[in-house]
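The other protein chains are all here in position, but one chain of the complex has been omitted.
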Amino acid sequence: MSSLILATIARVAVALMLLFSVFLLLRGHDAPGGGFLGGLVAAIGFILYVLAEGPREVRAALRVDPRSIAFVGLAVALVSGLAGLATGAPFLTALWTSFGDVKLGTPVLFDLGVYLVVVGGVLAMVLALEEEVG
Amino acid sequence: MEVLLAILIGVMFGASVYLMLSRNWVRYLFGFIVISNAVNLLLFAVGRVELGRPALVPPGLAAPDGPVANSLPQALILTAIVIGFGLLAFALVLASRAWAELGTVDVDAMRVAEPREDAAREGRDA
Partner (left out) sequence: MRGLLIAPVVIPLATAVLLLVLRPSRRVEHALSALGCVALLGAALMLLVRVAGGGVAAMQLGDWAAPFGVSFVADRLGAAMVTVTAVIGLAVSVFAMAEIDDRRRRFGFAGFVQILLGGVCGAFLTGDVFNLYVWYEVMLIASFALLTLGGERIQIDGAVKYVALNMISTLLFLSGCGLLYGLTGTLNMADLHAKLPAVANQGLVTAVAVVFAIGFGIKAALFPLFFWLPASYHTPPVAVSALFAGLLTKVGVYSLIRFFTLIFTGDAAFTGALLAAAAAFTMVTGVLGAAAQNEMRRILGFHIVSQIGYMVMGLAIATPLALAGAVFYTLHHIVVKANLFLVSGVVRRLSGSGDLARTGGLYAQAPLLAALFLVPAFSLAGFPPLSGFWAKLFLVKAALEAQAPWIVAVLIGVGLLTVYSMTKIWAEVFWKAPPEPRAALPPLRGGERALLFGPIVGLAAITVAIGLWPAPLFDYADAAARELADPRDYVAAVLGSRP
């Protein structure tokens, strides 16, 4: 399927959605949002691109296999959990540090991992389905 | 509100059981979609329904102001939705592979793994 209108809009919309997904990811810090929502929005952005340009272009644009993105996300989340363990606290315990007004901690890292898992996982499934059905 | 939800959940369970009893794998999957949502609604309803009060602490306060919606069932539902989505995506790919490889979506007609007795015997003799 190729539609000039969809393809033109998709180019702008995908960029905006990716930006919005990062906003949601960071907003999840202490308001509704987070890695899962952000990941889904980013995945939907890529799915729009799949509909406009086809799965092959999306694979090319991603450069890496979506499954690898998901597994890297799993690794990031595991590391954020292990960080707590390293200080003698139980697995997944949050560690916090602050730079002035900005608090940073391992939950952000965990959220980033979730974001990557969701983007990678959803895209792997959608691309497989799209290529399967043709 | 809970009564309405309970009736809706019951209707959805009934419809999905009907669909899932079908030998057609695609109908089974439609049944799976309906029953997943019925279970999610069930999780939602057992957490007691509180309308329009998100479980957020307003700025400047240490605890929420008045009763709020139970957020635990929502977390459970979110997890269940994700898992259900993954399972469904896998089952869809499986359906399309089954159609391509076995030429049917009728589960009873899939006899590669469990051949009928006479067919199995002929296969061995051949």
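Chains: A and B, in written order; residue numbering restarts at 1 for each.
We take it that a residue touches a chain if its C-beta (ideal position, glycine included) is under 8 Å from a C-beta of that chain, and two chains touch if they have at least 3 such contacts.
Since the model is a prediction, treat every value here as computed from it, not as a measurement.
Student: Extract the touching residues of chain B with respect to the undisplayed chain.
Tutor: Touching the missing chain: residues 20, 25, 28, 32, 35-36, 39, 42-43, 45-47, 72-73, 76, 79-80, 83, 86-87, 90-91, 94, 97-98, 101-102, 107, 110-114, 120, 124.
Student: So that we can see where the missing chain sits, which residues of chain A does it touch?
Tutor: Its contact residues with the unshown chain are 67-68, 71-72, 74-75, 78, 81-82, 84-85, 88-94.
Quick note on the criterion: only the chains that are shown with their structure count from here on.
Student: Chain B touches which residues of chain A in the complex?
Tutor: 31-32, 36, 121, 125-126, 128-129, 132-133
Student: What does chain B use to touch chain A in their complex?
Tutor: Contact set of chain B toward chain A: 54, 56, 78, 82, 86, 89-90, 92-93, 96-97.
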